[in-house]
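As you look at this complex, bear in mind that one protein chain is not there, while each of the others sits in place.
In order of appearance the chains are A, B and C, and numbering begins at 1 in each one.
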Amino acid sequence: MTVKSTTRARKKAAPAVPDTLPPVLSEAQSSESQPDAQPELIQLLTPEGIRVEHPDFPLTTTPEELRSLYRDLVLVRRFDAEATSLQRQGELGLWASLLGQEAAQVGSGRAMRTGDYAFPTYREHGVAWCRDVDPLNLLGMFRGVNHGGWDPNEKNFHLYTIVIGAQTLHATGYAMGITKDSADDAVIAYFGDGASSQGDVSEAFTFASVYNAPVVFFCQNNQWAISEPTTNQTRIPLYRRASGFGFPGVRVDGNDVLACLAVTRWALDHARSGNGPVLVEAFTYRMGAHTTSDDPTRYRATEETESWKVKDPISRLKAYLEHEGLADEAFFAELEAESEQLGLRVREGVRNMPDPDPTLIFDHVYAEPHTLVDEERAEYEAYAASFEGGENH
Amino acid sequence: MTVKSTTRARKKAAPAVPDTLPPVLSEAQSSESQPDAQPELIQLLTPEGIRVEHPDFPLTTTPEELRSLYRDLVLVRRFDAEATSLQRQGELGLWASLLGQEAAQVGSGRAMRTGDYAFPTYREHGVAWCRDVDPLNLLGMFRGVNHGGWDPNEKNFHLYTIVIGAQTLHATGYAMGITKDSADDAVIAYFGDGASSQGDVSEAFTFASVYNAPVVFFCQNNQWAISEPTTNQTRIPLYRRASGFGFPGVRVDGNDVLACLAVTRWALDHARSGNGPVLVEAFTYRMGAHTTSDDPTRYRATEETESWKVKDPISRLKAYLEHEGLADEAFFAELEAESEQLGLRVREGVRNMPDPDPTLIFDHVYAEPHTLVDEERAEYEAYAASFEGGENH
Amino acid sequence: MAGQLSIAKALNEALRKSLENDPKTLLMGEDIGKLGGVFRITDGLQKDFGEDRVIDTPLAESGIVGTAIGLALRGYRPVVEIQFDGFVYPAFDQIVSQLAKMHARALGHVKMPVTVRIPFAGGIGAVEHHSESHEAYFAHTAGLRVVTPSNAHDAHWMLRQAIASDDPVIFLEPKRRYWDKGEVGDSADLGLHSARVVRPGADATLIAYGPMVKVCQEAAAAAEEDGRRLEVVDLRSISPIDFATVEESVKRTGRAIVVHEAPVFMGLGSELAARITERCFYHLEAPVLRVGGYHAPYPPSRVEESYLPDLDRVLDAVDRALAF
Partner (left out) sequence: MAGQLSIAKALNEALRKSLENDPKTLLMGEDIGKLGGVFRITDGLQKDFGEDRVIDTPLAESGIVGTAIGLALRGYRPVVEIQFDGFVYPAFDQIVSQLAKMHARALGHVKMPVTVRIPFAGGIGAVEHHSESHEAYFAHTAGLRVVTPSNAHDAHWMLRQAIASDDPVIFLEPKRRYWDKGEVGDSADLGLHSARVVRPGADATLIAYGPMVKVCQEAAAAAEEDGRRLEVVDLRSISPIDFATVEESVKRTGRAIVVHEAPVFMGLGSELAARITERCFYHLEAPVLRVGGYHAPYPPSRVEESYLPDLDRVLDAVDRALAF
């Protein structure tokens, strides 16, 4: 079933443009001040699982592709849940759950070509999945055995970046390099609604725009930056930030994997074709705590969280698959089994993850020899050896 | 003589919005991509000295006010020229000339009320003039006797800030304080086209917008950041940056003192009335070198500079005053004399500016006592005293 | 302040008192409102003092410090919270070029009573950027004052003194000690920049601050069993340093060991060693030794125990000092 979309963004409490604006400005500002003037939220699959068309973002998908996307969503969520429980069991020091953001990540992740490159925050486990990064790799830093440590160039998936916004500049620089290489790859820089306030993100917008770099800025607006709602970061919808820097911005339903796929695919192609950056705001929701250290009951109402449950990215695709008969029971059963397998593999993998040797401290401070590090390593080793002989204090 | 304005901004070589944009975006972007869609450059006085009306920015002025503005422009230019020649004579280490930007500074400076507060860069000598700051105060840092050193609260004119963009955050914080005090003052934060790229400026936009702070961001786009043209900072007109942060931006003819006055006055009132920030882009031109250390022949064509001469802010107001018979020869002659007096006072003032005692180094590191500074001062004094007795090495 | 308070609670009370006593005092930071900060140091304060005085800011550290400077210029007394040590660097320019220098730039005409609170140092099993000791950067920066308490009493009173100071103060909170409890006295018994001999001894002086004071106290207790009497000096203030107290102690003991988490190379220990040697040259039986982090990024938490100075490493240094 396919109907025309009439969806509008949830209205945010942005201050209306005040009456004192002279006409010339009211006019110039009109697209900013009247969110209803045009469709804001691009959607291809309603929360009820009804396929709708968007004139600008046509998408044709085979049943196999749809099942594959569904599989991604389910497995990513499963992995995430496993990690959360591993944290509770003390196997991880911390976990930043992506619960609720699976569609934004899988949709954008699957939009990438092999040669494209992703620069994640610390929450893009679903993108990592699409880039074929071993989920166990992601857990090293949360377990505390490393700070990431995978080879970003192996799967074109950069290391997790914790300092908010910093990676958007790395992404932009990488994209500038693509241009220099005359390659037709593109880059996605992930960041959050909170991150949009960081100077680095605006500087990335400036560099990308001035150098026309092939980078898609993909903002998962999950409504919260730890305890701060998006209204603490901006008084207008975030996708409009791009217009101030001279490139297009769009808001997509971040819980709609098809819309995220179509919009990101378009954005990447736009960028790789020499048209410069695009900002995609995936309007979604952080269903869980910020991290396992966080307690969201202190700052947000459960009704809000409840209200987003009906927009769940997985159940809407499942409803669609079922209504349209695109997947049978065997598919769901097999997926369930695969999911269990994944959980098991992750669980065992984490538990068997060895603690690093303490000399890791000295291993990669520099790529080339360094006298001070060498001395300190030697001192450390001599000191550690003094214990091995049993000579403790 | 008054005619309707038909002026348009000089078209910048901003990349057109590419064909690949889906219709929904082309629509959303239209106001950014088609600079001709609306009047960009607000002007009340043409380069030829013809008074034009702008529907949104009515301005009534008495002949006295007009003469007073003219006087400001002339005296500010004179002061600036004097400083430039004092630098050549070795009395100053450096000078950053405002030549060509007198109207932007006097127009905006005269728009302020007594209680308003200005946060300058290092080039706002004309604003300082309007704030009644003694011009000699400004020369201390360029002579090297201090880093500014005037009391900013005396005239509500903050110290010059050299680190690009940093003062926009101070201005925003100050404006947040005004709101907390429920005062109806407003703040102007000056910055340049180059500064617009600094993260701090974007962060200031975010804070001002989120807290609805009464601050006017006044960007003098003088087309150059040392040797870099504005196209190195942005691919769309700068005033549009504001729309991305949810507040109005306007471009005014920065060589038109009347337009700068009217627009800034409106912007300050808009801000002080609780409507939040405004960005004013004063479109102007740096007629001289970046500073006396700079050599613009290395990077810009003399034709460009020549083409701006005809837009001179002073001659257009003079033409208007003369055509309309608003000032007589006596006025111009008196002003000439006053101008000479000012030059003389500045020249003598600088030459008589004493070198500070070296212990200035220790004087204001902290407001409260500090053992290390006290020790170092004592050491220094003992060391210096050892020379006074003639015991040199 | 009745009874035993955790350092966290002692800080919270200090903020509350400062807000009560001076209407110009403001708190600013990320998540300090409803959440009460990730360490709950501002717990309950927004509820009691309102969103106008306990301000959740946009996620932009340069913006936080920069606007705090502006508020100070308008007569306010902002207390800024940086969420973790590793997130202060985006504000580095505002701290180093603006906050630290404004008073001098204005020839004393303006004051900068801004306190920057930073939970710092390691030992809590955290991910990258959450365990750093960057006091050396701030101590090297003229115009800043840098202090760090090691116990609840000092946490409370030093924070109140820092907020009352007309100079910018970098207030480093030893996050792994937040839950350590102690008696908080009724008044500040020392100036903000005085060191304190927390354990007297005659054989060598251990010099520490913030989180390492406890380690040194434990080391001194352990050494006592071997008949070694170690004096422990809690610096409390990192800039300026109370060298009078340090000098007096080292002249008595003849040996000094400086302990901190920050990398030894260019750490506080180097300044202490240099200056102690200058002042006590003929009293020193051994060079001033330093125990600290290695010249490496703070490591993953599973090996942080090997990076951080502990009782054994302190005693190893004591052995070496005494062997001279």
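Assume a contact is a pair of C-beta atoms (placed from the backbone, for glycine too) under 8 Å apart; a residue touches a chain by one contact, two chains touch by 3 or more.
Predicted model only: the values in this text are computed from it and were never measured.
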Of B:Ile164, B:Ile236 or B:Val350, the residue in touch with the unshown chain: B:Ile164
Candidate in contact with the missing chain, chosen from C:Gly36, C:Pro78 or C:Gly143: C:Gly143
Touching the absent chain when the full complex is considered, from A:Leu86, A:Ala103, A:Ala204 or A:Cys219: A:Ala204
Absent-chain contact - pick from C:Leu5, C:Ala104 or C:Ala220: C:Ala104
Absent-chain interface as seen on chain B, which is shown: 93-94, 122, 140-147, 162-164, 194-195, 197-200, 225-228, 232-233, 293-295, 298-299, 355-358, 360-362, 365, 370, 372-373, 376, 380, 383-384, 386-387, 392-393
Where the missing chain touches chain C, by residue: 62, 86, 89-90, 92-93, 96-97, 100-101, 104-105, 128-129, 136-137, 139-140, 142-143, 239, 262-263, 265-271, 273-275, 277-278, 281, 286-290, 294-297, 324
Chain not shown, touching residues in chain A: 146-153, 158-159, 161, 163, 166, 168-178, 180-181, 199-200, 203-204, 206-207, 210, 363-368, 370-373
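Everything that follows uses one rule, which is that only the chains that are shown with their structure count from here on.
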Remotest chain, chain C as reference, centres from CA atoms: B
Geometric centre distance via CA averages, chain C-chain B, whole Å: 41
Two or more partner chains touched - positions in chain B: 199-200, 203, 206, 210
Junction residues of chain C - those touching two or more other chains: 57-58, 60, 62-63, 90
